[in-house]
Structure formats: structure tokens, C-alpha cells
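Showing just some of the chains, left in place.
Letters are used for the chains, namely A and B, taken in the order the chains are written, and counting of residues starts over at 1 for each.
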Amino acid sequence: MRNGKTTGGKFFEDFRLGQLIAHATPRTLTQGDGALYSGLYGSRFAVQSADHFARQIGYPQAPVDDLLVFHVVFGKSVPDISLNAVANLGYADCRFLRPVYPLDTLRAHSEVIGLKENSNRETGVVYVRTRGLNQRDETVLEYVRWVMVRKRDRDAKVAPAVVPTLPTEADPATLGACVPPLDVRAWDDMLSGSRFRWGDYAAGERIDHGDGMTIEEAEHQIATRLYQNTAKVHFNQHSEGQGRFGRRLVYGGVIMSIARSLSFNGLGNAFHITAINGGRHVAPAFAGDTIYAASEVLDAFALPGRNDIGGLRLRTIALKNKTAAAFANADTGGHTEEGVVLDLDYVVVLPR
Amino acid sequence: MRNGKTTGGKFFEDFRLGQLIAHATPRTLTQGDGALYSGLYGSRFAVQSADHFARQIGYPQAPVDDLLVFHVVFGKSVPDISLNAVANLGYADCRFLRPVYPLDTLRAHSEVIGLKENSNRETGVVYVRTRGLNQRDETVLEYVRWVMVRKRDRDAKVAPAVVPTLPTEADPATLGACVPPLDVRAWDDMLSGSRFRWGDYAAGERIDHGDGMTIEEAEHQIATRLYQNTAKVHFNQHSEGQGRFGRRLVYGGVIMSIARSLSFNGLGNAFHITAINGGRHVAPAFAGDTIYAASEVLDAFALPGRNDIGGLRLRTIALKNKTAAAFANADTGGHTEEGVVLDLDYVVVLPR
């Protein structure tokens, strides 16, 4: 029996359409978080890695890595949204709206925008729009995600299904807001690690990012705790050992960060993620798995009012224990292959 | 044979009553330490997590986590006090006296306040009062601990036993010194993650903190090195593989921090540890163990001169590979149960 002061997370019938849920705990992001993020993923994008590089092109200092911001905001929502989730089904309409710098404090809230009971009546899908805000109450990030959540009581009556209509692709006019006007003449391709600018990429191009990275239990646990993500499946071998997989599950965001880090090889100048159109964790990953990644350029487009930067819509897939060579090189028509754990549709920004 | 410039730690007969031992190495605590501490334990108390939250209620900035301060001070004492310890027997009279902020530099010294040879004449118990000081020579923390230490020479003569009289409970008048006067109207319960204030807790109440956290070798090693704690048993599989347990032992402070982090679920507003009345590492823990925790409220009391905050005396136990449900829910009369690794009697502070 649970003491009334603890929370075991919400069940499907606890959510109401239009409900606004403010999440605990605010979090000041520091250069310490950046260092640990570096140690966990080895990211090499110059803008986030070096104050001096960032300043030379027009940033006040190196911004916090986009996915670190995403994971921290996501983590805040877990205790209220997905503690009893069976599965994290997808993301959509994610846009990075303002840069985050070390010493900014982030908090988050979520609005319930859709609810649909499953036909088995034991679970339902909850759609939320989550926003991350800084200490000036500015929204720095927003995204929609939907999760399958257990019902506490199979017989509980629920409201009629409402499924939100979601954009499949971000409007270019809404993108790039995190990037100050850049002096791209000061962008040093030797330092950034790639001589390929926005104009060098074309739709249809595929890139095998080559390297593989093996995940250790300590690594994904440290990462997921850094985000204050409390989902039980990531941390508790005693209970998960008796569960569905017999082991702890790696937080899907860890795979996103590994794939992003690996993507440096081939996309070294793609310094900023400005939007995530959609993402699916196709299969679970576990400690001991080695992650590979490949990307397809889905589209290349200008950003209205910006002649310093341009956007690439990418599909990046991550695979486990299988190189990405087949995806990158064969004309597979985009079919998802065996071994895929992540399928991400997102927009990156490069200097022109 | 040992070179004269290395230290192998003191043996029982090396200690003298009244001896004052200054410990190496001073340590500047940074936001980097805070980030790593977050990654290792996933703590979610808002005051330590967010500068903005801390400032709104009256702190100059987010203070360093109490147990990180404790572990760093403790770590400094290890090479001089407990390198040859058979067991770390207990703590008492621990009080946090001044807040520690990032960029404060801590050092520590210990005074020998008791010595008692064991009847087997092969070991003895050493009692020390250890103080942590900041760069202004202010004591930020003090505590008594006692350890069983080997004798170098069984036949060495030792002085008659002196066992200090120690308080079993901190005087409320001495507590809360780390907490500046708070504007509790600015304390946001949504952000802090709990709507339960000091007045909502009553003696006798028990809380199962629910979650479990599995410890990895890399995690406890990184934590213990972060504290510059050099006790050999935590780091050396080559020697420990042939030792008592056949494996590396997890530093007891790691269990304290995990239990503290888990206690957020049920004690979300208990933002500060102001005293530790006593603590015992009841049984050893090892990598692979999953830690659970539960707490009993032993007492709730006002703090003299403070109407912003109040104190709760808690008994928090940590268990390995066993949920805390039985402790939290049955009327067990407080008996320590099988599986318990830590039994901690301490005082936390909450907003009123």
C-alpha cells in the first residue's frame, strides 16, 4: 500500500483533455552537464564544443547541446506523463525556439491534447504537448509526444477518443530561431571538421556514418539520471530482471544522442537541430548493444530571411549490432530494416 | 618493503587521544561536481537543482548537495583515519553548519576523541570528530565517526580505553544554520514536486519510496573517486577478488546518496539535511545490487527562531534486492529487517 505522499505516476483515466500539468524539478544547466554529456557521447560539433568558435561566428558563448536540452525537458515530464507507460510511441512537431546557455534554468509543462483508449480497454494513448521554459518564462523547446499508458482499472469509463492532427513537417518559416545572425565568413571549416556547407547536400543523398558505439549499463544510467528521468525500466535490474526483457531498457534518448554524435562523420557542419518532425523508437536497446547510424537527406531548403544558414531535413536511422552500410548504399526505397532501433525525421541547420 | 615517502595509513597504535590530524587535499567544489553528482544519483530536490528556484526563496544561488559535501569531507579523512579500517562502524553528532556553494574550497581535519582496543588485541576502535572547513576557515560540517582499525603489532601496548559520550540526537536549537531566511511564499510546490510541507508530516508515519536503483562498478568507483576517497576496497578487483567478499565493496556513502535520492518520492520538499544523528552500514553492498529505501518520521519539531522552516527527524533504511514495502507498511516496531544495508537517523528541513 502506497503512502499518500508518494506518486506512482498517472494512469490513463487520470488524464483529462486540455489538462495543463506543471512538472517538477527546475534544473540549471551548467558547463558541468556539458562536460558529462561530452563524456557520454563524444559529440564534436564545434559550436557546442568551443566558446571561442561560437563567439567568432556570432554567438555570445557556446550554447548547450540541443539534445541535452531535449532530454532534460523530456525527463521532467516523465513522472507525470509516462511513469506507467507501456511504450513511448512517437514524437512530432518538435521545435527548438530559443538558445539555451549554461546557467539557464529550465522547467517544463505539458498539455494533454489527445486521449484514445485502446480496444483492449487495458491501455490508452495519451498525447501531450510539452514545453520547456527558461528562467525568463520563454519557451525554449516544444514538442508533442504520445505514449501508451496503462489503465488503473480496466472498467473505468473514459471520454470519447480525441486524436490531434499533427504536422508531418515543420514549416521552414518557423525554424532557425535558436541561431543568432551568423558571420559565416568567420566559420572555419578546418576547425569545424567538414568542408561541406548547406549547398553541398542534396535530397536523396545517403550517408553511412561509419562508426559504432557500444552502450554500457553505467553509461545509460548516468545519462538518464542526468536528465532527472525517473522511468523505472532504466534503473532497476531487480524488477526488470523479472520483466518483459529480463534487463534494463536503455532510454530512447540515449540512442538519439549516440546517433547524433556519430552523424558528425558526414554532417560535421550540421551544428544545430532546429526541429524534429517525427521519431520512433522502433525496437528496444540494451547495454552491450553497439549502435551504428546512417542518414538520408530528405530535403534541402532555404530558411526565410536567412542567407547565413540553410536547413536539411534528414532521416537518420540507428541500428544495433549491424552496420549501416546496407541502408546507406543500397537503393532500398527507404524501407526500415532489421536491426533498426531509431527512425528519426528532423531538420538540421548548416552554414551556407 | 615500503618506500619512506609513501603512506600505508595509520594503525591503531599510531593514534593518540587528542591528536589533531590535518587532512590533504583541499578541494574546490564546482558545478561540474554537481553535474556528476546528478548523473550518479539523479537527485531532484529543487533547491540544489536550480539556481532560479533557490534565488526566489532567498538563497544567493543553488547550494551544493549536502551529501556531496559530506562525502568530500569524509573522503579527505580516509587516508589518515580509515585506510586500514576493518569496518566503518558508525556516525554520530553530524551537523551541517554553513552552506557550501560552487567554487568554495573545502579542507578537513580530525581530532581523535576516543580509543578502545578490542579484546582480541588485533584491532581497536578509533573515534574521531571530523570537521570540514571552507576557504574562510569556517566549519561547514562536523561529525563523529568510529572505525575498527587493525593494529600493526598485536603486542603493542596501548593506552586505557576512552569512549566518548555522544549525543543521540541533535539539539534543535543548533539546526538549520545552513538555510538563509526563506521567503516560503515564493516556494512553488508544483516546481518542487511535492505539495506536502513540514506540517503535513507526523511522527510514526512511514513512507515507501518505491523505486529501486541498481549499482554498477563504474558508477560507485566514479563517485568514490570524485570524493577523493582512497579506501582500497572500492577500487581494486585484483586484490579484493582474493579478499573477504571476492569483490569490490561499494562505499557506504554511495548508498546514503541513493537512498536520499529515492526519498524524493514522498519527501520532495525535504530539501536540506541539517543533521545526522547516527548511521550504520548494516551490511555491505556490491555492484549489481538494487537499492530500495523507506523512511519513518521519528519526530517533527519546530526550529527555534524559525517560522519559515521546520525539522523532521527521519529514520531511512536502504535495502538491497528487496523492496521496502514490508518496512513501510507493516507495524514492525522498527526492527531492522533482512536485506537492510543502511540505517540512518537524521534530520531534514522542510518549508512550513
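FYI, contacts are C-beta pairs under 8 Å (C-beta built on N, C-alpha and C of every residue); 3 or more make two chains touch, one makes a residue touch a chain.
As the structure is a prediction and not an experimental result, all values here were calculated from the model.
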>> Beyond the 2 chains sitting in the coordinates, how many copies does the whole assembly comprise in total?
In response: 3
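Simple rule for what comes next: only the chains that are shown with their structure count from here on.
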>> Rounded to a whole Å, what is the gap between the Cα centroids of subunit A and subunit B?
In response: 36
>> Going by the contact rule set out above, which residues of subunit B touch subunit A in the complex?
In response: 30-36, 38-42, 44-46, 49-53, 62, 190-194, 196, 200-201, 205-214, 216-219, 222, 265-268, 288, 290, 321, 328-329
> In their complex, what parts of subunit A are in touch with subunit B?
Replying inline: 1-3, 5-8, 22, 24-28, 30-33, 35-36, 79, 103, 105, 107, 135, 216-219, 221-226, 228-230, 232, 235-239, 248
